[in-house]
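My questions all concern the structure below.
A protein chain is absent from this complex, but the other protein chains hold their places.
Moving on, here comes chain A:
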């Protein structure tokens, strides 16, 4: 009897899994629009990509990335500069293709690595020309690309990786992993990344929701049932992220940009607030009873009916926390949107979300032993999570709030819980150690909250240093950097030329770009950064409108959207790396110094 019920429960779970499966069909559907439709062609930069990397002092590698259904002619891959005597290009042999006019040709249908050996000094830039066609019956004109090479500083440094490698952003790493094209590596890598993400505060809200489901709904659950429930929940979460991967593959648009719009942030914060109120016991979070009853009646036929609502709950929870994990997802979505590879996107994000769900599964598996019986203790924990969720709400929405308001909110978040912890109630003389410790913590929280309030009134710039303006004095507040606006590629070229031997920094900005505001607030306001930037000409491209000129500017630097920061050397050449995404002041300074800024304090 028990065994059959157990079996039925797993059957239901398998059906939920099968609900995820139509995604495979959806991917085929997507390809109908993107791959198989003869009218839809990749632009040349998506059909072929080329990267250059310095291996050692005399040796570089060129990597050609060929989109499926396209090929490059081996004969037409040439080095334009440096010329023949100082650099030798070696290509692997390609696949044979018979051309009616030119006879047998060698072509590359897949990613190809070419070696370049230098007999003279390593140049700063490699220029390479290539030409290819699509199997769909069209060709792309020859492309000439300039690829900067990071100079190897000294022979001693050849064994260590280039210093810039250490500065790689998370999104670049995940992008690289995807472009390696090895499936099991992608699955394992994204699973690991998901595990790491599970330990960020973003996943906190899921824990009480889940334990509420397990402990709340089914007070006398067996361990197996609790595990099954949490598995259903996790799979629901996976569904949402897999859909995000598919959407990224289909759309060619950076989803995380959409998630960073003020509307999405405010919606996310509001949902967190609503969740936290349920933690405080203002109301019980449940699906509307109409829907729940419908589900219940429908699912009664299958036994284990709660699985379905848990599955949906998981899907919705993932939506809720998505603004919070948007940044780490960006890299994966970026690459997926570039390749239009829907299946890859779905697999990568499915493994990512599965990794994120591991702690939840563990909680489920341990349900009988770890999670305590409901009681006053549980209520305290619930309230703690409620406060944490409010904190996440403030954090999510903080980029679009003025600093003073942020500080006020943080202050409220510190002071009110402190009062609840009896920070100002007198302790009875018979107080236990626990009570005394609690009061101590509560007092610290109260004092920090007051410091934040003072910070809000005195114009502090960061919640972490609320009293900075009082201690450092007024003169510490530096004026905002003044940028010269560039509106088009022509204006940019003029501005770079008029820099007259000065180095140039180009910052991409948009009103809806949260990270751009963070740059303004936390990075460009830093005295050390300002000192470093003083000798540079500062340009800013406002791509809020995202018109054709903006798109051309972004495309020139292979950027998909702000934030992006490009540097030019004194000769007006682009310097690597192009900064994509948000880097805090420390990392930003390191990059500034690594690209040849004068090493001063």
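By our rule, contacts are C-beta pairs under 8 Å (C-beta built on N, C-alpha and C of every residue); 3 or more make two chains touch, one makes a residue touch a chain; residues count from 1.
What we mean here is this: contacts and distances are computed from a predicted model.
Enquirer: UniProt protein name for the omitted subunit, picking from "ABC transporter permease subunit", "RNA polymerase sigma factor", "Hydrolase" or "Thiol-disulfide isomerase or thioredoxin"?
Expert: UniProt lists the chain that is not shown as "Thiol-disulfide isomerase or thioredoxin".
Enquirer: So one chain is hidden, and I want to know which residue out of A:76, A:485 or A:502 touches that hidden chain in the complete assembly.
Expert: Looking across A:76, A:485 or A:502, the contact with the absent chain belongs to A:76.
Enquirer: Taking the full complex into account, find the residue in A:65, A:89, A:133 or A:528 that is in contact with the omitted chain.
Expert: If we include the chain that is not displayed, A:133 is the one touching it.
Enquirer: Write down which of A:99, A:425, A:493 or A:584 is the residue touching the left-out chain.
Expert: Touching the chain that is not displayed is residue A:99.
Enquirer: Return the single residue from A:125, A:147, A:187 or A:274 that touches the missing chain.
Expert: A:274
Enquirer: Spell out the interface residues on chain A facing the chain that's missing from view.
Expert: With respect to the unshown chain, the touching residues of chain A are 33-34, 37-44, 73, 76, 99-102, 131, 133-134, 136-141, 250-253, 258, 263-264, 267, 271, 274, 278, 282-290, 316, 319-320.
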